[in-house]
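Notes follow once the structure below has been shown.
Every protein chain except one is present and positioned as in the full complex.
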Amino acid sequence: MTGALGIYNYWIYVLLMMIGLYGVIAKPNLIKQAIALGLFQTGIFLYYISMAVVDGGTAPVWTTILDGAQKYEGPYDNPLPHVLILTAIVVSVSVLAVALALIINIKRAYGTIEYDEIEAMDQADKRADYQRGQVTDAADDVEHRQEGHHHA
Amino acid sequence: MHWNEVVCTVLLALGCVISFSGSYGVLKFPDFYARLHAAGKTDSLAQVLMLLGLVFVTPDVLTQIKLMLVAFILLIVAPTATFAITRAAHLDGLRPWTRGGPQ
Amino acid sequence: MLDAFEIVPNLPVLVVTVPLIGGVLTIVMGRGKGPWAWATLITGLVFYFTVLLMQQVLAAKTGTISYELGNWPRQWGIEYRVDALNAFILLTVAGVGFVTTLYAQKSVEKEIPQDRHNFFYAVWILAICGLLGITVTGDAFNVYVLLEISSLTVYALIAMGKDMNRQALTASLRYLILGSVGASFILLGIGYLMMVTGTLNMEDMHDRLAALPDAVHNRTVLVAFAFLLVGLGMKMALFPLHMWLPKAYTYAPSAVSALLSATATKVGIYMAFRFLFTIFGVGFSFVAMPANVVLSVAACTGILVTGVTAVRQTNLKRMLAYSSVGQLGYIVAGFSLANVNGVAGSVVHIFNHAVMKGGMFMAAGAIMYRLGRCDLRAVRGLGKRMPLTMAAFVAGGLGLVGFPLTAGFISKWYLVQGALEAPHMWPVAAVVLVGSLLAVAYTWRVVEAAYFQEPEGDSALVTEAPLSMVLPMWILIGASVYFGVSATFTGDISMRAAKSLLGGAP
Amino acid sequence: MIHFDVSPPLLALYIPLLGALLISLAGRWPNLRELVTLLTAGALLWVVGGMAPAVLADDFWASFAKAPALKLAEVLPGVWLELKVEPLGMLFALIASSLWILNSIYSIGYMRGNHEKNQTRFYVCFALAIASVIGLAFAGNLFTLFVFYEALTLTTYPLVAHKGSAEAIRSARTYLGILVVTSVCFLLSGIIATYAFTDGDMTFRPGGVFRRALADGSLTAPTLGILFVLYMYGIGKAALMPVHRWLPAAMVAPTPVSALLHAVAVVKAGVFTVLKVIVYVFGPAVLVRYGVGSWLIYVAGATILIASCIALFQDNLKRRLAYSTVSQLSYVIIAAALLSPLSITAAALHIAAHAFGKITLFFAAGSIYTAAHKTEISQLDGIGRRMPFTMGAFTIGALSMIGLPPTAGFVSKWYLLQATWETDAPFVLVVVVLSTLLNAAYFLPIVYRAFFVAEAKHDDAHHSSADGHFGDDGDHHGHHAGDHGEAPWPIVVALSCTALATIAFFFYSDLAIGLANQLRSGLP
């Protein structure tokens, strides 16, 4: 890989990330959002792994001859980003699992997994909650009560 | 070109052709069962052919054994998987397509 | 074999691994009070360790303790690095974590199904563990991993409010999505930085950045800076990236709200400290880059907007949640000043706000425990029915307002001083003061309802919350008062922290 | 003399705090509770009075500089709570503590007479407010002053909102709102700026704290001017127009509260703070030299006249008294703003003199409300014959307000006029004369009505209070015009005492004048 692509190779990852980000924002379906979040994260993984590439490099595993002796057959690609991304992949699948568990619960509680419908229900809940907790200018109430008392 | 490389190339090419035809079948066939038929058959064969092809160019005996083992397991597992899928589809109530039958 | 083991040199790592192991072991603690007792033990132990650690840091000649995990040199392995700043934050997080665990027992008993208390407390301890880990580490990627632990646990904890109100679920999912995007931005920022520096150790990164010929015009560094800022902003709920916070705090189980408000966003801010001051350095973040303008404008707008929003809420927890965003604004506004008083105010407010808001959320939780709701209508007349709870709420509220002799005043004192010292930053001082007036407005609605109105319905019959709730509540509120009357300890520490942050990497 | 382990100022601070605790504990037994209140008040006066001789001593200022600060708590490095006794604070503490006793007696009558609810809270908050006043009076530095200033706002809030009616809560909001806004926005920023300019030196000392900063040029005259404005408007309790609105609003409180707190403690805390800031933070000499204080004379003058004019048109008695207070407070401020030693004396004396007069007036208003449930001046026809003591005391208070001998008002006004003469300030002279006329114009008609106009028949207290915003909705337990006499005896005793004190002040004002002179002698 002789720099034919130069930094342009990095741009693919931006594209992937942005497809994912678009999905997260634009799609009202929660499952879609969760999947898109995964795509978004994969984009970042691609960036990290691209970072690890060295011209003419090979997998960063020393060749074992026998019984622990090793032979250098480099140049090797950089293992550090690989390690970081292993961790990040695990994290992303964990997040996906929790997200899906939440979505199942949401389906149970709301009967739908479309964000706009849920949001509408939430807004209604919130309004009801607000009104339930409202104290119409605190003290006016007391006045009303007293007026009532007077009339009685 | 050494003889083993020739054999390898032929096997790989064969595998590719079969695999391609399978993919074509998946696109063209009318219903689920037919498509799975195309995919299942060709995949098993193509993969086994390719693995065998690779055996001929691998210098390391251990790796050769591993490759053959993979091919062997694939031969058993891939059809079983296809079977399980069709079985599940059948249990789910999916009717096979027949000419002039209900869509 | 144990004779070779000493606690003190291993404190930095014990602070994190004890809750890790303890958290995992919680799942075998059976049902009933077992998990809670275990969680209390573990968090108490961690709190003790943080106190010891604080002593160590204060005694250390350089003011810094370094711990190299696996004995690998810090530039290669992962380093734990404790200075006055993170020792203080550790103390705050562990202390509030401990007290909140004490408090959690009754509230969790009521709000979480009995058969999963062991899992709940496991997640609870792991959340604290993650937050402590972020605070103690000196490695940029380790921050990300621990951030994900704390986030994941927090998503689950918030969602546990689902049995009280289904909105907990949507709140949690929304936080999950925004939080993951934020964390991804942080990961990306770390990646960009790694690309130009070739290292992950924070201090090493700082040195490499400083050695870069033209870091200020390096586009990679600039973008890294921007994305880190946005990612951190999301994690610490900086206005206008705070959208997830109010709902999450409102519908989470009461104990969780108390824990989160006092710790989660604080640790987000701590990360901002580390990235802006330790990695990029003051010169880069605040002189070359307009971070001070961006942050202070965001913070000030946040203080005002969320203050006004808080005044309009009827649900106490929601009100407190908005107030939290505003209070975070103070902290951000403080360090955006980039002078000693401002940063010290910011650091001290992290602690002060943690104890005050933690206590207030506990009070709201106690009301929730007794009445099943905590809105303005419910608190009417509670001043007589639940005197201790309401007094705690009011005392905390006075702290938010910043009345003298409360902890909030100390923060305000430093912040206003810092704002007046910094050139052209006096509007920040004005906003800080106006913000405290808004705090009067929303606190006072509760005061009026609780003390000058007659109770109705259930409110007329309730009694004071159980002692196991009132006591922790008052520990926190008491701390907020104590550290308002005698803030030499907190003031000293935050001054030290501020000086070391501003003097470049310690 | 008993030897105290605790130093007297600290003891003075602790007594009302302890009293508050005991009162809350004794809440269930009203008699015990009120006994505790009275005992606490008595003890406080005893302790405060015991400190007076030391302050009046000739070598006081010499020892003042040397006396170690009485640190309560070090809040931050360099910022601490500190108490220190000086003449002005002594004067203020004496007034507050002596009037608290009378006020407590009065409160007992009033609160019982009107069947008020939450009486325990009332007495507790009252004691706490007094503690704040004592702390304010003996504050040794700016920070301490601010702390107790805010504490006073906070502890009086429940008293203002005491009734819990919509009106009370709304007015209490205004009260709290204005006081907190001004103190947080202006006073606190002023204090923090002072802290910054003086490198953390906020200790009160005659001559001010800015000398060094001014000398080395870090503080310039315009900045000093801005600081002065911040302080003057930051002290909202001084009710300088246009931040006076809280005072009429606070009149919604039960009358004893209005009487002690809004004629004595809170408002006096305001002007006291103004005076203290002028004397001990800025220093009159500094203000004169840099010419940054002269605007205050005109603002205070305008406040005096405008507030008097407004008072003229108020029909509600307490509201009229409130505006009268606004106007009288600015007397203190205008005197202080003249910045001569004599005028400072006058200001200090007026704090005392006005206190006695105004508390009498408020007591009278409360007495009328308790006995007759009347709140409006137009209802007061002929009431003097039914309540001779009350209205007699009222007359004495009114005379003191106008400044006629032999009342307290005359003493301070005399000093003020002297100071005006001395500093050659014709504007102030005109203001004083005009306002005296206005005072007469709004007080004397009340006296006239009470004693010389015949009582109207069929006047029903119920309906007349409908349009009165203050003191409404008390228990209407069978009072009708025509069947009331004097108020309950504690009320009458209390108001007679204050009325007598108003007169006595004219004859025996040595203590007050001594303290004021001591204050003057301390000025560099």
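Think of it as A, B, C and D in the order they're written, each chain with its own count starting at 1.
The working rule: a residue touches a chain if its C-beta (ideal position, glycine included) is under 8 Å from a C-beta of that chain, and two chains touch if they have at least 3 such contacts.
By definition in this document, contacts and distances are computed from a predicted model.
Matching "Cytochrome C oxidase subunit III", "Hydrogenase", "Na(+)/H(+) antiporter subunit B" or "NADH-quinone oxidoreductase subunit H" against the UniProt entry of the left-out chain gives the name "Na(+)/H(+) antiporter subunit B".
Taking the complete complex into account, the chain left out of view touches A, B, C. Set against the missing chain, the residues C:Leu69, C:Val308 or C:Leu437 yield one that touches it, C:Leu69. Within the set C:Ile65, C:Val93 or C:Met160, the residue that contacts the chain not displayed is C:Met160. Considering the complete assembly, subunit B touches the hidden chain via residues 73, 76-77, 80, 83-84, 87-88, 91. If you put the missing chain back, the residues of subunit A touching it would be 1-12, 14-23, 25-29, 31-32, 35-36, 38-39, 42, 45-46, 49-55, 57-72, 74-87, 89-91, 93-98, 100-105, 107, 113-114, 117. Mapped onto subunit C, the interface with the missing chain covers residues 1-2, 4-5, 10, 13, 17, 20-21, 24-25, 27-28, 67-78, 113, 115-116, 119-120, 122-123, 126, 129, 133, 141-142, 145-146, 148-149, 152-153, 155-156, 159-160, 162, 188, 192, 194-199, 204, 208, 218-224, 226-227.
The rule is short, and it goes like this: only the chains that are shown with their structure count from here on.
The chains that touch subunit A as well as subunit D are C. Subunit A and subunit B have CA centres that are 36 Å apart. In terms of their C-alpha centroids, the spacing between subunit B and subunit C amounts to 56 Å. Subunit B and subunit D have Cα centroids lying 98 Å from one another. Counting partners per residue, subunit D has 164, 168-169 as the residues that reach two or more other chains.
Within the complex formed with subunit A, the residues of subunit C that make contact are 141, 144-145, 148, 152, 155-156, 159, 162, 165-167, 169-170, 172-173, 176-177, 180-181, 184, 187-188, 191, 194-195, 200, 313-315, 373, 375-378, 380, 445, 448-449, 452-454.
By the touch criterion given at the top, residues 73-77, 79, 81, 143, 146-147, 150-151, 154, 158, 161, 164, 168-169, 172-173, 176-177, 180-181, 184-185, 188-189, 192-193, 195-196 of subunit D touch subunit C in their complex. Interface residues of subunit A facing subunit C in the complex, by the touch rule stated above, are 21, 24, 30, 33-34, 37, 40-41, 44, 47-48, 51, 80-81, 84, 87-88, 91, 94-95, 98-99, 102-103, 105-106, 109-110, 118-119, 122, 125-126, 129-135, 138-139, 141-142.
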